[in-house]
Each structure stands twice: as structure tokens, then as C-alpha cells.
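Here the complex is missing a single protein chain, while all its other protein chains stay put.
A and B are the chain letters, set down in written order, and residue numbers restart from 1 in every chain.
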Amino acid sequence: MTRTRTPGISRRSTLALMGAGAMTFAAPWVARAQAKTIKIGMPTILSGRVAQLGTSSRNAVMLEVEKVNAAGGLAGRQIEMVVRDSKGQPQEAARVARELVNTDGCELLLDGEASSGSFAVHEVARDLGVLCIHTCSEASSLTADPKQHIPNAFRCVRQGIHDSIVGGSYAAAISKAKGLKKWATCSPDYAYGRDTTGEFTLYLKRFAPDVEIISESWPKLFQPDYTEVVTKILQAKPQALYSCLWGGDLTSYIDQANIYAMFGQMEVFAVNMADYTALTVVKNLPKGIHSGNRYIKTFPTTPENAAWGDAYKAKYNEYPTNWSWQNATAVMFLAEAAKKANSADGKKLAEVLKGLTIKCPFGADGTVTMRGDDHTLVGYAIGWGTTIPQEPYVPEVKAGDWKTIFELEAEWKKSKGYT
Amino acid sequence: MTELEAGRARALVPVSSGAALQRYRDVLIAVIAFAVLASLPLFTGSKALLDFVIRCSAYGLFATSLNLLVGYTGLTSFGHGMFFGLGAYGFGLIMQKLGVPIPVAFVATLAITAVIAAIIGAICVRLKEIYFAFVTLAFQMLIHSTILSWASFTGGDQGLRGGIPRPTFLGINLANHIHLYVASCALLILGLLAMRQIAQSPFGYTLRMIRDNAARASFLGIDVWRAKLTVFVLAALFAAMGGMVMALFVSGAYPEFAYWTISGEAIFINMLGGVSTFLGPMVGTVLLLLLNDTVTRFTEYHGIVLGVVILFFALGLRKGLLDFVAEWFARRRKTGEGR
Partner (left out) sequence: MDLDALAGCLSSSACLVTQTTSGLIIGMLLFLVAVGLTLIFGVLKVVNFSHGAFYMFGAYFAMAAYQLTGSFALAMLAGAAGTAILGLIFERVFMSRVYGADVLMQLLVCYAFVLIFDDVVRIIWGPEFKSMGMPSAFQVMPLFIAGGVVPPYYLLLIGVALVAAIVLGAGLSRTRIGKVIRAAAHNPGMVSALGINTGLIYGGVFALGGMLAGLAGALAAPVRSLTPGMGFSVLIESFIVTVIGGMGSILGALIGALLLGLIRSFGSLGFPLFTEGLMYLFMVIVLVSKPTGLFGKEAA
């Protein structure tokens, strides 16, 4: 009885689906015709293990877009954000990015993808010529490699190479003071982990030549269990450990290393520790872990930065992440560029963005710059400090020196064959 | 070729009557379908629709090729995605490193895939049922691990970067959206037509016999192992074609293409569309992509929506859509005749 009825239901639901599906293919000019708003598309990761990346990026973008819109919008046009989930799959990221431009009529892209997804969106930007600002991908080659360079793509993200230069010199100073000669490393086995660790040890050895790396561990990204890695490091008996594990992997690692009492036996340098996502989650945070700043509202120690962190907390009931400040900065860049170009046109914005310096709460000196020759963010607040288990978590941050960063970065680019 | 001859002898009954006629019909349908698809850009300016068809080509070739194994031969592969990934990486790497014309890279990729599929298949097809599924899955994970570990060659987790060069050949410029669209449609239609011919050939009927009763087939003098290996390699080739279309679409290749979730998606597509009709997987492809694209527009909780739809198919219909429709028509015709 029910059997004979089911096809009717399925036909009806198929029709409904087709109706909804048709919207997917609607022609772009329908959307563009809508007067003065400007649509900005944002493919990002809103589901799966790193959904927090997407949600905290979106939160920050919304916070800033509200301000820009209240101040009159982008060259007089109100911004409408279209944020869509890519599930962290590169083919979906490419599909979503194309759809945002071709169907939804987005004139600009904020690319909130990490790793392979960002390269997929980069190819879409290359193909469609739309202005695209990468806001989450820390992979250095994305902007440093001239083969990747296109005039319409920028990167508003901190970079592993910068962290490594600052971290290397910071760690070298402590190495010399405390006599830490034997080092071990433990980083996730993927491009970011391998590159950042290689660069960190390079600069550590440069500033403290008698340092020796005696053990390397490469757990998988998202590995649930680190027991063999922890015991391997304990076996090697290093005086110091470097790690660029991040997020949930870092907290798992700390919890598991803690029950082996690892933190009492060596100095730990974890570049990604000082991020509220990790700091607030770990229940038994060991004291005195050295870390780079991801985002903390006490560094830079300016009222602007503190106010921004508090405003975000007030609105979303959690602290911002490293991804948050990067996305917020991208919107600030767009707003300033539109003001200067007196236009919201992608090509004109790209012209102005090259080498643009703006006032920004996350700048080392109150400003950040979109470097002209490789379209990447520089001058942001960067430093290292040690953790305590309660607020403000990292009471004192020693700021890195951008002059040194620029010198060594240029050298590094040459060694990679990028310049 | 004894197994083919034996198969032909057995298959004569269903095939010979009107086999040639059916082949003409298939070719005719293919030509019409291609003409309709290729003329689509004349009627619509929607680039998203063309993108959609390109993606359908990639996934459609891939899913239909899996059905050669699952539906026709009864070989449930959990690792078919490795050939999708191999196609994408093989093509991308050849174009990036050697800079040969596209057709050369295309053929070379198929040749490489055939060799690798023959080696893996020779090991896998001995195993039965769920164990075949497991070992194909294990090979897939091994290949995925290798892609990740061999970063100097494959680019590791970041994939093949910098875009795949697409030099013009025979006046075809695949960097042009319309050209790429037409080429994808052509590949899809040709691939489907070729697979249809395989399925309807005496060899295809040999496969069905192996699926229904391998012992009987082998008793009749069919070399079951060789027949299974042959279809395993053939299916791999079409999966690699799908991978190449995907590589052209995203202008790159990423390790996700060789991950087991891709195999899972192909299985899902097959179950959604139906495995007992030739076009079932194609219907499933369109259905899944449409569902995916539509649902992700409206909610980031697409898992729940997709999950409920799957449950509807698995527990409600208990079969794929096209299978269901086909059975419904058959039943209606029967009752109609009875009246």
C-alpha cells in the first residue's frame, strides 16, 4: 500500500530539490543588478575537525564588516558577506569559490582556507581574475614562490618563516643563558610542520651555533595518540624541545606528555601555544612553556588591541583566535584601500593594496603593511614569551625585531631560489 | 581468449538478437546527448551550470566505472578512489614536469594507471567479498600515504601547486572555460559509451555470470581470475579519466583525491542512483552533487541533511533511485497488461 505512494512523494521531493537546485545555476547578473551592495565571498572550513578555523574567521569578519558598513561601506557600497563551507576539501573549495563569483555575484574573495584548499582557491583567482585575499593559509610558498604570484591575490596572514626567525633568535638567547645544547623537535608531518621546524632549527643554530638536534619526531596531523612520540623524546633526553603542533593536537600532546612528567625535564618551545583556543582548553597547563604569540589581547600592549579582544569576547562569548585577527585585518585593508581608491573595483583595490600601510591594532608599531613585491602581510605584532596557567596567560612578550626578520627572510628567499 | 569464447557461447542468447541494433541505438543516444550538452552554452550564460556539468563528468565517469566492478562483477571495491587520484596526479605531474601535448599526457596517464591497476588487481582480485573490499582499501591508504610522504615529487599535503599548464592542441584550448566544458562532455559521453559497450559485450555477460555464480563460470571453462583482473584494469582506466577531468577543473591535484572518502563518495553515488541499471551511477552523481551544492548553500550542518537523505534511500527505498523507478515502471506495466 505504502509502496505505491512512495514514488509520488519522491517525485514531489525531487521537484522541490530541482527548484532549490535551479538557484545554484541562476545567472550572475540577476544578483549584480541589486543596486549598491557589494558582495564578498568567503569559502572557509565550517565543518569537521578544524571547524573552529572557519567560525572564528567568520566571526571576526562580521565584526569588522559591521563597522565598515556603519561608516558608509566600501566606497559607499554596503558589504554583504557570503560565507560558505568547503569542508576542508580542495575540490569543494575551488567549486565554492567559483560559485561565489559566477553565481552569487561576489566581486571580491576572502579565502579562509588552509593548506591545499588555499592553493585550490588561488588557482580559481588566477582563472577568474577576481581580487582574492588569503586570510588563513600560513604556507610560505603561497606568496614567496614567484611561480604562484598573480597580481590579484594577496595574503593577510602571519607566516612560519617570520615566526621561525623570531623564535630562533629568542630560543638561542635562552639556550646560551641556560646552556641548552641538546634539542629535540616534534612537529606534525605536513608541509607547515616540516617547513616551520626546518626554518626554526636553521635560525636557532645560526644564533647559537653549538646547538645540536638529537631527535626528530613527526606525528601525523590529527593523530589521536602521541605515546610513542613522547617516550621517544624522553629516551633521547634532550635539554629542550621545539614543537609546532597546534590546536587540538597540541592540547592532546600536552595532556599526554604531562602524565609522563615531560615538562619538568626539558624546556619546551611550542610556537602555537599562546592562542586562546589552546590556552583556555588545557586544564593542567604547565608553567613556563615558551611560545610565539598567536593572538593574545595583551600583546601588543595597546588599548586598541585590548579593546578589540574584549569587543570580540563580548559579542561571541569567547576569545578571538589567530585566524580572527588575520581576517579582521583583511577587512581593514579592504576598507582603507577602498577609501584611497575611492572605488570598490577589484583591479583598482589591488593597485592600492600593493605596499599599503594601515593603522591596525595588531601591528607591531600600530600599523601593518601589505608588502608590494610579494603581496604578503608584514609588520604585524610578533614575539615570544612564557605561559602561566591563568589570565593573562602570557604576562610578558618579548617583541621580535622586524629589521632582522626582513634581512633573514630575504636571505631565505634567495636560498629557496625565489628571488 | 578461451574465457571470452566460452563467455560468448553462453552469452549468445541474450546478445545476438538485436545486439547490433542496440549498439546503434546506444551510439545514437550518445550523439544526441553530446549534442544537447555541447549546445548548452548557447542557451545559458550560467558558468555555474557548466561547472556543474564538468564536475558531473569527473564524478560520473568515476562512479560508473566503479559500477562495472560492483554492479556487473560483484566486486565491492572500497579503494577505487586510488585510480581517480592516480589519474589526477599522473596527468598533472606529466603536464607540469614534461610539458608534452595534452593528448600525450592523457594516453601516458592511462598507460601508467593500467600498469599499476594490473599489479594491484593481480593481488586483490583473488580475494572474495569483504576481504576484497578491505585489501583494496588498504592499497588506497598506502597510495595516499605515499603521496603525502613523497613530498618532493608530489607536493605532499599541499598538492600539485602552480596550476596545470594547458597548451592548445588541435585548436582546443582547455584554459578556456567553454572548451574545457565541451571536452569534459565529450570525455564523459565517450567514456560512458565505451563502458556501455563493455557491459553489453559477451565479456560483460561473462562478468554477470561470475557475479551470480563464480563456481559455475569457472566450471564452464572461464578463467575467473583473468576476467576479474581485466575488468579491474578497465574500471581503473575510466576512473583515471574522471580524475583527469577533475585535475583540469581545479587546475591541480590534491591528496584528498586519493583518500578513501572519495571511494566512499563513489559507493554512495552508486547506492543513491542504483547499481542494476547502467545509468544508475550517472543519476546518482547528478543527485549527490545537486544535493551537496544546494544544501551547503543554506546550512553548515549539511551532515544532518545528507544523513537523513541517505537514510531515506537506504531504509525507505532500500535501493537506488533509478533501480526504484525502473522497478516501479515494470510493475505498472505488468498491472496495466493484467487489466
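Everything that follows uses one rule, which is that contacts are C-beta pairs under 8 Å (C-beta built on N, C-alpha and C of every residue); 3 or more make two chains touch, one makes a residue touch a chain.
Keep in mind it's a predicted model, so treat the numbers as computed, not measured.
Novice: Which listed residue, A:Lys182, A:Arg206 or A:Lys232, touches the chain dropped from view?
Specialist: Checking each option in A:Lys182, A:Arg206 or A:Lys232, the one touching the absent chain turns out to be A:Lys232.
Novice: Where the complex has a chain not shown, which of B:Leu37, B:Ile54, B:Val70 or B:Leu110 is the residue touching it?
Specialist: Counting the whole complex, the residue in contact with the absent chain is B:Val70.
Novice: Looking at A:Ala261, A:Ala307 or A:Ala410, which makes contact with the chain not pictured?
Specialist: From the options A:Ala261, A:Ala307 or A:Ala410, the contact with the absent chain belongs to A:Ala261.
Novice: From the listed residues A:Asp249, A:Glu336 or A:Asp374, report the one that touches the chain absent from this view.
Specialist: A:Asp249
Novice: For chain B, which residues touch the unseen chain?
Specialist: 70, 76, 123, 126-131, 133-135, 138-139, 141-142, 145-146, 149, 264, 267-268, 270-271, 301, 303-304, 306-308, 310-311, 313-315, 318
Novice: Touching residues of chain A against the unshown chain: what are they?
Specialist: Interface residues of chain A facing the absent chain: 46-49, 51-52, 54-55, 189, 216-220, 222-225, 227-232, 234-235, 247-249, 251-252, 255-256, 258-261, 277, 281-284, 318.
Methods note: only the chains that are shown with their structure count from here on.
Novice: Any idea how many Å lie between the Cα centroids of chain A and chain B?
Specialist: Distance between chain centres: 37 Å.
Novice: Name, in rising order, each residue of chain B that touches chain A in their complex.
Specialist: The touching residues are 44-49, 51-52, 55, 148, 151, 156-159, 161-163, 175, 246, 249-252, 254-257, 290-291, 293-294, 296-297, 300-303, 316-317, 321, 324-325, 328.
Novice: Inside the complex, what are the residues of chain A that reach chain B?
Specialist: So the residues of chain A in touch with chain B come to 6-7, 10, 17-18, 20-21, 23-29, 46-47, 51, 54, 84-85, 87, 89-92, 94-96, 98-99, 102-103, 115-116, 119-120, 123, 126-127, 139, 141, 145, 147-148, 189-191, 194, 221.
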